[in-house]
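A protein chain is absent from this complex, but the other protein chains hold their places.
Chains here go by letter, A and B, matching the order in which they are written, and residues are numbered from 1 within each.
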Amino acid sequence: MGAGGPPAFCSASKDDAVYYIDLAVTGISFGCMYAMMSVGLTLVYGLLRILHVAHAAVFALGAYATVLAANATGSIALGFVAALIVTPLFGMAIYRLLYEPLLNYRPDVPMIASVGLLVLMQDAFRIVFGEQGVTFRRNAFSFRTFDIAGVTISAVQIAIVITAAIVFLGLHLFTTRTRIGVGWRATVSKPRIAASFGIDPIKVRYLNFAIGSALAAVAGGLVALLNNLVDPTIGFVVSYKALAIIVLGGLGSVRGTLVASLVLGLVEAYGTIFIGAWLDRDAIAFLALIILLMIRPQGFTGAHTA
Amino acid sequence: MSAYTISIVSIIGINVILAVSLNMISGFCGQISLGHGAFFGAGAYAAALVMVGLANVPLALLAALLAGSALGIIVGFASLRVRSDFLAVTTIGVNFLFVGFVRKQTWLGGEMGISGIPPTGFGAPGNMVMILVLACATVAFSLYVNRSWMGFAFRAVGEDEQAATTLGIAANAYKLAAFGIGTALAGLAGGLYTFFTQFITVDAFDFIFSVMLMAMVVIGGIGSTWGVVAAAIGLTVLPEAIRFVNDYRLLVFGGMLVLVIRLAPGGLAALIRNLFVRARQA
Partner (left out) sequence: MLTDRITPSALGTRALLGFATLILLGVAAATPAQADIKIGFQVPLTGPAATDGKSAQIAGEMAIEDINAAGGVLGQKLQLVTYDDQAKSDQAIFTANKLIGEDGVKLVVNGSYSASGRAAAPVFQKAGVVMIAAYGVHPDITRAGDYMFRLVHLGPPQGAATALYIGKMLGLKKISTITMDNDYGQATMDGFLEAAPKYGIEVLNKYSYSLKDRQFGSIVASVKRDNPDGVYATGYFFTGGPLVAQLRAAGITVPIVGSQAFDSEKFIEIAGPAAEGTYIIDSFDRDRKDEALQKFFNGFRERAGYAPEGVAAITYSAVKLMADGIKRANSAEPDKVRDALAATKDFPLLEGSMNGFNSLHEMIMPIHVNEIKDGKFKPAGEVGDLNAFAPPEK
């Protein structure tokens, strides 16, 4: 499962190097997971100017679906497939049933509704799936690790990074090379012109929610693998971090979200040890968010001002 | 009056003050605040510290009021920078920061909270009376503000800030005023809460509680004092009256919040108003 300690001839500085690289590995894999989770949020904001707080419930549903389907079928891959089917449907339903009728109100109305939905779903998960949460029945994958010169990297962390790379590359290609993707991007930045070109804005909205939700599902499944536990609070913990991330990255900007996610992941990994003494870890994200909103309400990359 | 009735009436009173004060900020002035629990908590902790140190009730209430208001004005400044839904996010952040910070401070009791807070000396019935008096005063104040020039200015700023400014209304000043007043009252409620429980832990002031308060305001009818009072009473009593609601509290409250916004965004107040209108037309 990995080495026990450094070889005798190594000095303290090698220990330190390994330590900092270990922290970096944690930070990067976390950042990638946050990125996949948050993209959905920034996509919805970019298109509809709504803060889709209930996205965290979509994420949680993805995590639950992955575990339960994997346990039922015996295959983790099938678990992911199931999640990828269920969550986009849920995401699109949220749009159709909750947001579409509220589009004409001021933006905080759908946001409050979204918060209500998140609170509701969290309790629903507790009631339906139990307080104890669910675990993978057979999950050898979760526990495999590799030792590279003293640095420990787990198989799941590698999977997260690779998946994120594929996802973001795929998104980039999709929005620049395919007709649907280009149409999507056009609708986000210039909706009226896009419509005049014959692109159906309603279809774009559904696509938007579907893709964002699917990505959250993947992130959820990966977190489930990482922790080997999905409990009702899983969505909540990530939800406000995602909010902080999309603001930091510049609302509506996928690239900005990726950058902000990695930054937050690394800051958390390195910062927890030091800041953890006087501030709750989760509050760190909010602190960064508030500071940023006060200094630069447009976020890091400045896309789509507040 | 049984101890149980006294305690439930006390909690109703505290929730009424909280909901009405939130309504002043979010309903009258349109500044959505999803972190009201933080101001409640600030007041509670201030009162607790004063009671433990000096055992002086009026001073504790004053400290509670000031603590809530001080934090509130700081957040109020934030509202000048960002627009409505980001303000909401900022207030959520403030709530989490408050809880996250307090639980790490040993001088505030940390995880253990502050216990052994001396009683007010009024006894439980006396506390209840104090709470009810202050609740009524809060409601009266809210109604008064609503009818006053300040209320008009609040509503103008809440509906259309640009237009309000052209009318000569100093939007920023009024936003700060709304926050300052609303959070002062929340702080006051915090002090009363401290007298009631004599033992506070930071978990009581978390984001979920803030969502509950917002649910009361929305369901009651955002902007309507009486609607919010009715909702605060109803939603406090509901889990006691119906066992199902108690066990599935978050499900019910979250569900009601979603349903009301979706189907009847004006809340109870708008529905009642509509009933009267329809009755008249009939």
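The definition used in the following text is that a residue touches a chain if its C-beta (ideal position, glycine included) is under 8 Å from a C-beta of that chain, and two chains touch if they have at least 3 such contacts.
Fair warning: this is a prediction, and the values are worked out from it, not measured in the lab.
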By the document's own contact criterion, which visible chains does the hidden chain reach in the full complex?
A, B
Touch with the omitted chain, as defined above, among B:13, B:37 or B:158:
B:158
Write down which of B:54, B:74 or B:112 is the residue touching the left-out chain.
B:112
Can you say which of B:74, B:133, B:163 or B:242 touches the chain missing from this structure?
B:242
Even though one chain is not shown, subunit B touches it at residues 2-8, 11, 27, 30, 103-104, 110-113, 115, 155, 158-159, 193, 196-201, 203-204, 221-224, 234, 237-238, 241-242, 245-250, 256, 259-260, 263-266, 268-271, 274-275
Would you write out the residues of subunit A that touch the absent chain, in ascending order?
1-6, 15-16, 18-19, 22-23, 25-27, 30, 104-106, 109, 123, 126, 130-133, 135, 139, 142-143, 145, 147, 152, 154, 226-229, 231, 233-234, 236-237, 268-270, 272-273, 276, 280-282
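Note that in this section only the chains that are shown with their structure count from here on.
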Report the inter-centroid distance (CA atoms only) between subunit A and subunit B in whole Å.
32
Mind listing the subunit B positions that touch subunit A in their complex?
32, 34, 78, 81-86, 88-90, 92-94, 96-97, 99-101, 103-105, 208, 211, 214-215, 218, 248-251, 253-258, 261-262, 265
Inside the complex, what are the residues of subunit A that reach subunit B?
50-51, 97-98, 101-102, 105-109, 111-113, 115-124, 127, 240, 243-244, 247, 277-283, 286-287, 289-290, 293-294, 297, 306
